[in-house]
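Chains shown are a subset, placed as in the full complex.
For clarity, chains are labelled A and B in written order, and residue numbers in each chain start from 1.
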Amino acid sequence: MLGSIAAPAPSSTKPVRVLVIEGQALFAKALCQVLASDPEIDVVIATGGTGVTGRDVTPEAFHSVYEKEIAGFGELFRWQSYEKIGTSTIQSRATAGVAGGTYLFALPGSPGACRDAWDGILIHQLDNRFRPCNFVELMPRLRER
Amino acid sequence: MLGSIAAPAPSSTKPVRVLVIEGQALFAKALCQVLASDPEIDVVIATGGTGVTGRDVTPEAFHSVYEKEIAGFGELFRWQSYEKIGTSTIQSRATAGVAGGTYLFALPGSPGACRDAWDGILIHQLDNRFRPCNFVELMPRLRER
């Protein structure tokens, strides 16, 4: 279930720990809760399970643990994909949010879609040099009250 | 309340049964539940009741029965409409989802907006020849576990 530890964002001066969940997220909710509460994990990236069939349960699992939804992530991913795959982009229910001080991203399962999400959005937002702002620089403040 | 049976997607080799709900969706929630549980219905398309006035209750009715929301549908519809009607596009709360193995789409009530949603999105996604993927080919898998 837990596939690999991804390399940190290429040019980040702060190493960003990213845990990648590959394949069908059968126990996505439980995983999210564990991962979101592990202080060693800054970012969870899940792949797969974002479609509309009966087995595509990742978005519901993610929503069940979100403290804050980042609606713009799925919007932007689908908008960027529209140029490539037209109306098929709406089949993707890619989603992101914050829980327990951890960023959670759910990407589609296809390697191409994952690459697009990384190259189009995450490579920038997980790079603490990106301007005007990025997700890395906000990590210390995710839990502030 | 139940207006008409729409023609199947033009070039689909599998006839897609589409039920169109016209006018004010006063009993939209009950309708959604009935339609979503009828195995003869593959797709429900409701028109009207997607605005912001007190009588516009279709989105709330749809959301109350969704097992899966297809957020990209409303996003893409509004984005396509932005070219035509500018910021007025945000008045549309068009929405889509899946319940009981049935696709549910809520379109605005104006004929022009319905035509735009059909021509811009549904004619493709309800055609099982559309690539890289379409909603028709996934119908047998909506209920899989």
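Some points to look at:
Going forward, a residue touches a chain if its C-beta (ideal position, glycine included) is under 8 Å from a C-beta of that chain, and two chains touch if they have at least 3 such contacts.
Because the structure is predicted, anything quoted here is derived from the model rather than measured.
Sequence-identical chains make up the whole complex; the displayed set comprises 2, and the total in this structure is 3 copies.
Here, only the chains that are shown with their structure count from here on.
As a whole-number value, the distance joining the C-alpha centres of chain A and chain B reads 27 Å.
Those residues of chain A that touch chain B in the complex are listed here as 51-56, 59-60, 74-75, 78-79, 82, 85-93. For chain B in complex with chain A, the touching residues are 68-73, 75-76, 79, 96, 98, 101, 120-121, 124-125, 130-135, 138, 141-145.
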